[in-house]
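Yeah, one chain of the complex is gone here, protein chain that is, but the others are all in their spots.
Per-chain numbering from 1; labels A, B and C assigned in written order.
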Amino acid sequence: MGKSFSGIRKDVSVVLCGSAGMGVQTVERLLVRIFKQAGYHVFATKEYMSRVRGGMNSVTIRVSSKPVQAEVDRIDVLIPLDKGAIEHVQRRLTGGTLILAEPDYLNDAVKEKCPRCMEVAFTEIAKAIGNKLYSNVVAVGVVGAIFGINPDLLTDFIRKRFSGKEQNVIDENVAAVEKGYEIGNELCEQHQIRMAIEPDSLVNDQILVNGVEAVGLGAIAGGCNFIGAYPMSPSTGLLTFLAKHAREFGIVVEQAEDEIAGVNMAIGAWYAGARAVASTSGGGFALMTEGVSLAGMMESPLVVHLAQRPGPATGLPTRTGQEDLNLALYAGHGEFPRAIFAPGNPQQAFDLTARAFNLAAQYQVPVFILTDQYFVDTYYNTPPFDASAVKVEHHFVETGQAYRRFEITENGISPRGIPGYGKGLVVADSDEHDEAGHITEDLDLRVRMVDKRLSKGRLLEEAVIEPTLWPNEDFKTLVLCWGSTLPIMQEAIAVFGRDDVSLLHFAQVFPLPIDLRQTLEQAETIICLEGNATGQFADLVELHTGISVDEFLLKYNGLNFTVEDVVASLEKMIG
Amino acid sequence: MGKSFSGIRKDVSVVLCGSAGMGVQTVERLLVRIFKQAGYHVFATKEYMSRVRGGMNSVTIRVSSKPVQAEVDRIDVLIPLDKGAIEHVQRRLTGGTLILAEPDYLNDAVKEKCPRCMEVAFTEIAKAIGNKLYSNVVAVGVVGAIFGINPDLLTDFIRKRFSGKEQNVIDENVAAVEKGYEIGNELCEQHQIRMAIEPDSLVNDQILVNGVEAVGLGAIAGGCNFIGAYPMSPSTGLLTFLAKHAREFGIVVEQAEDEIAGVNMAIGAWYAGARAVASTSGGGFALMTEGVSLAGMMESPLVVHLAQRPGPATGLPTRTGQEDLNLALYAGHGEFPRAIFAPGNPQQAFDLTARAFNLAAQYQVPVFILTDQYFVDTYYNTPPFDASAVKVEHHFVETGQAYRRFEITENGISPRGIPGYGKGLVVADSDEHDEAGHITEDLDLRVRMVDKRLSKGRLLEEAVIEPTLWPNEDFKTLVLCWGSTLPIMQEAIAVFGRDDVSLLHFAQVFPLPIDLRQTLEQAETIICLEGNATGQFADLVELHTGISVDEFLLKYNGLNFTVEDVVASLEKMIG
Amino acid sequence: MDAKHYDMGEIDIAWCPGCGDFSILKVLKEALAELDVAPENLVMVSGIGQAAKIPHYLRCNVFNGLHGRSLPAAFAIQSSNPNLTVIAESGDGDMYGEGGNHFIHNIRRNPNMTNLVHNNMVYGLTKGQASPTSQRGFKTPVQVDGVLLEPFNPVAVAIALDASFVARVFIGDREHTKDVFKQAITHKGYALVDILQPCVSFNKVNTFQWFKDNTEKLPPDYDPTSRQQAFAQACRTCEDGKMPVGIFYTNLNKKPYHENIPVYQTDSSPLWQRYRNDNKLKELIERF
Partner (left out) sequence: MDAKHYDMGEIDIAWCPGCGDFSILKVLKEALAELDVAPENLVMVSGIGQAAKIPHYLRCNVFNGLHGRSLPAAFAIQSSNPNLTVIAESGDGDMYGEGGNHFIHNIRRNPNMTNLVHNNMVYGLTKGQASPTSQRGFKTPVQVDGVLLEPFNPVAVAIALDASFVARVFIGDREHTKDVFKQAITHKGYALVDILQPCVSFNKVNTFQWFKDNTEKLPPDYDPTSRQQAFAQACRTCEDGKMPVGIFYTNLNKKPYHENIPVYQTDSSPLWQRYRNDNKLKELIERF
């Protein structure tokens, strides 16, 4: 449209980068809301080191006129908040990247690589206002101007955001954002760098959540009223989310002394009629596995949120990966059924978390929700979740005098009683037990009890959530993926642009659909994309269908896949 | 041969049964040694309840002129030491079973089913000697007589056995065995029940061990000098075995406060240059899985003895099963290589346990030894283990100034240093680390480290112990089995008697041999025999070879397979 | 109520004849009966061990969980439904060994529950290894040279943690035990009763007679509200005289856990009786 150098853009990625403690996350939190209020679709993801100060972290914010939910490598606008920042994102820079930086961050090499770089003396400006800490709010103003956001929106927003603080803090923040806006505007006029993105009126009715908030809201929607958890990145978000809303929703929130206590609390709580979740990450989950087996034996409902990060052991605590599928599949000694969800986007996270509580209650089995650091930390805008569509299914009964907790029924499910509700006694045992729940060494009964427990696995198969086949029902190449990679795969396939390529995304990874084989047989080539080094999901698919995957797309450096990653690989494999 | 009603027998099974505390195990311990001293092959296995007194336990002792190492259902001679005993073994009785019992244990139904039952007033005789507790020693005398064992051997043995006790205890025990012998002799003369078994001179040079003793001797042969363990049936035997020999062999034996401490002690001990084992059962192993992952990340050698019992949770603590293969395969978060042994007989247990220490030391990986309650508690006679054939391979180096614990080498194995040996510093980290062992967030290095760790998995594949194909190289039907079921399958195939049926027994269950597929392809029918309800090993085989098993022979009532079990099933499947 | 109310009828009890566990069971039934605790309102929570089988022998609601893990389960049961009477009962190995971390931190929470520990100074069910409370020199198939470690003193540790009720009894004195049980059960908050109990099968040292000879009641004028005195009494072990029995310490200034958390501040109903607040949830979602 000739109005500016950049003109109207559909989709811009803004990256902020700096050391921990430099306020990168503050900028993120401010900008995503501002963009959303301005009517843009917004997506924001971060990568950060396992430290409180120093190191180098970055946030990628995509702003778009259409829904975007995927990470890209490409940087359209970079604001380095620290000296090392440009180097940190080096490989993501292109000739088109606009860099707004302190003068002394821009050396010749950078200027050569990215001709579109401009000097902004953030720190000096901030200092002039009152404190160099304001430099990130100055940056917010600059970005706001570049995107042509209404300045009133900016100042109102900042004012509201800091409303709890002292007046001078509010004023100075407002001054910072205004100054930033002014500078941004000047730059736009001088260099024609305005990015005019068309707002989408749909955005107004949408909400902006990160992955763990979606899980948390799903939990509350599923009737969750108890959490036993021990802090562990990246799972801690669920604990703090439920703690924040504990008073409002009557949730018992207890920080356990360790993960073993956490899972045993959750099982005890279910026994007493609560709806409990345990939340953890790989190493903590390893510690919970005996408890998972207890849930299997006691036929106790149990929901565990397992936020994955790279292992083994402590591994990379703040990075992402999909390495704990096998662990979730086989956790616990002995044999018993289970279900595993792995949501691909906030809507699925909300739905499946809520469903996890109902499923656990109904079939009296452990249900796992597998997320990962990428997903829990990533912001998406999405239509508001409809909690009224989710019923809290209690699935427990008032007991009579003759109540037997483990009554052998036709479908393997015994009516679940709650102590104190009814005349019966609820006897739950970790030993092999008789129908009344008492310890037994009757070995024929043992066999019946094993059969009873395992038969619930078949019911879980029938209740399975079907995978998403997208975009076409007809395909030559089928890309399998699971968990948080759904939107990335979707965008990659769209970019790749061949209509004989579809993806099959599993938001439930166990059990798998009974008829999966038929779908897979239609493919000439099957590719499996996973955030691990060994292809764990492909193994599961092979066990279930007898079909083995032809090609792997694996990533295990601690970062998530990006759209470019996937497109490049597809090109190599089937291009 | 007409000499007696029973005549010369090749193979007799004697069963003693009574409540816990009635001395069933004392009789077992006495009789197996007496039979062996008399030159017979002997095999003894027991099944018992999870209680200290009461309940009902039984011991099956097979006495034979040829090697026997398998459990049978058939009872040739039954001595019930308690009222409920006959009912307890009811289904194992045949018309040919000889029952020697207190008069009031023998009702009409029993007499009808087993015409060969004779009254022996064990308790009265024992009381007359001094204490009714001697009745089990009287039983030993009776059995001795029936088998025509030299009475001097009997009395000498008893005298030696009780040599530590007071004189009157020794005398009364001797009197009891003599009285029993006398009664037995009388019975033989009256009823021609003598069982003349031909001794085998080979037996004299053999040793008599139970499964856990074989593991324990293998551990010492492998240079084990540290154990961190928490008591748990059926794994405790290894802890007590090493405790017993700690002084002699310089072993640090520490009863840990829990299994988590146990496994972390073992890893710490290896770090400091010890050769450590952790010993546990299902639930305890579940608790160790975070530690297993630590060994994976630190590239620490680690040996874990995992004695299986039925689950989930507490399950059946004193029963047997093969339910924890999946747990061992996938234990620990993140991805790293491992090796899993599952010995089929004492010789394999000795060899593989010793090998586990060398393998762990060489490849710096966790190695598991999977046994089960049946195996650890069962006595076998076997040629003496040749420890001189087993070298203790240390696989550590004197470090130099520039030592780096995780040096990236061609084959993925870094020289292992020990603190205090050499000028170098040994830095081991549970976080992702650089070559020096220090925590890193270099994500390219991360990938190299994952590759390095996983590449050792390929080396482990090359070092694999081949499965045993038996008896014929040509077969139509192949029965797969693993762990303790080897001798049972061998005898069952011999009894079944068709030369187109072979077994393939895996004493190493992970990794599997690279060329396994070729062997399996030769079979028209593949049957998999496992002590679980879901066919865990069959899944592993399918993943590895793409070949799925045709039929399953699964048992999961807490008891081991018997020869008759297997023969009957083979007849149904391929008869 | 009659203690028979808790009888299970004809059942097979897995304990050894002569074991102190029988008396504990009997005394507990009596105490519960005298306190009129309805079986339907009682939850007995245990781990694994000989002692841990006790809930199976008493008519009530039972949560017989994992070895060492009774306390977190009991805590959660109690805080999911504060109207229940919750008793966590297990052996010394279970509570102080495998479960040691929960023992410490559960005390810090002060939930309204009773914690009864059968202290036979040995691992019974696994056939006679040392437990954390085994006395120095105690020989077992694992501790072949005798126990070398400092015995765990649960009473001293609980006092150090400022537990709100700390007692020790010897089951040989049934009336005293019953009295202490009753006080523990009615105590509002966490109450520990360490119960000295002979194991006739695996502990031939700390026998009934030995306990009798090596224990004595706290002085009649003893004041259990002094933490310092309590600690002094707790430090008296059989190594240097007699172990005191009785209620060592009570701290009545502490509120039980469920009274501290917001969940029960305006609504005392158990969690299972509650419904999701649909309006608030809708509001919350829209706030994002």
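FYI, a residue touches a chain if its C-beta (ideal position, glycine included) is under 8 Å from a C-beta of that chain, and two chains touch if they have at least 3 such contacts.
Every value quoted in this text rests on a predicted model; they were computed, and no experiment measured them.
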Task: Contact residue for the chain not shown (choose from C:K29, C:H56 or C:H105) - done: C:H105
Open item on the list: For a quick check of understanding: of B:G39, B:G54 or B:G223, which residue touches the chain that isn't displayed?
Closed with: B:G223
Open item on the list: Looking at the full complex, which residue from B:E213, B:D372 or B:E435 touches the chain that isn't shown here?
Closed with: B:E213
Task: Contacting the left-out chain in the complete assembly, out of A:R51, A:R159, A:R458 or A:K476 - done: A:R51
Task: Identified contact with the non-displayed chain, of B:A70, B:A274 or B:V566 - done: B:A274
- [ ] Could you please point out the chain B residues that touch the chain left off the display?
- [x] 207-209, 213, 217, 220-221, 223, 225-226, 228, 245-254, 256-258, 260-262, 264-269, 271-276, 290-291, 294, 298, 384-385, 387-388, 392, 394, 396, 418-431, 437-439
Task: Footprint left on chain A by the chain that the document does not show - done: 21, 49-55, 230-233, 236, 239-240, 243-244, 246-247, 253, 255, 257-258, 283, 313-314, 317
Open item on the list: Contact with the hidden chain only, please: which chain C residues?
Closed with: 97-98, 100-101, 104-105, 107-110, 132, 145, 148-153, 156-157, 159-162, 227-228, 231-232, 234-235, 254, 257, 260-262
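Here is the rule we go by: only the chains that are shown with their structure count from here on.
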Task: Pair with more cross-chain C-beta pairs in contact, given A-C and B-C - done: A-C
- [ ] Go ahead and note the Å separation of the Cα centroids belonging to chain A and chain B.
- [x] 46
TODO: Could you put a whole-Å number on the gap between the CA centroids of chain A and chain C?
DONE: 42
TODO: Would you mind pulling out the distance in Å between where the CA atoms of chain B average out and where those of chain C do?
DONE: 37
Open item on the list: Where in chain C do residues touch at least two different other chains?
Closed with: 14, 48, 66
Task: Multi-chain contact residues (two or more partners), chain B - done: 49-50, 55, 283, 313-314, 317
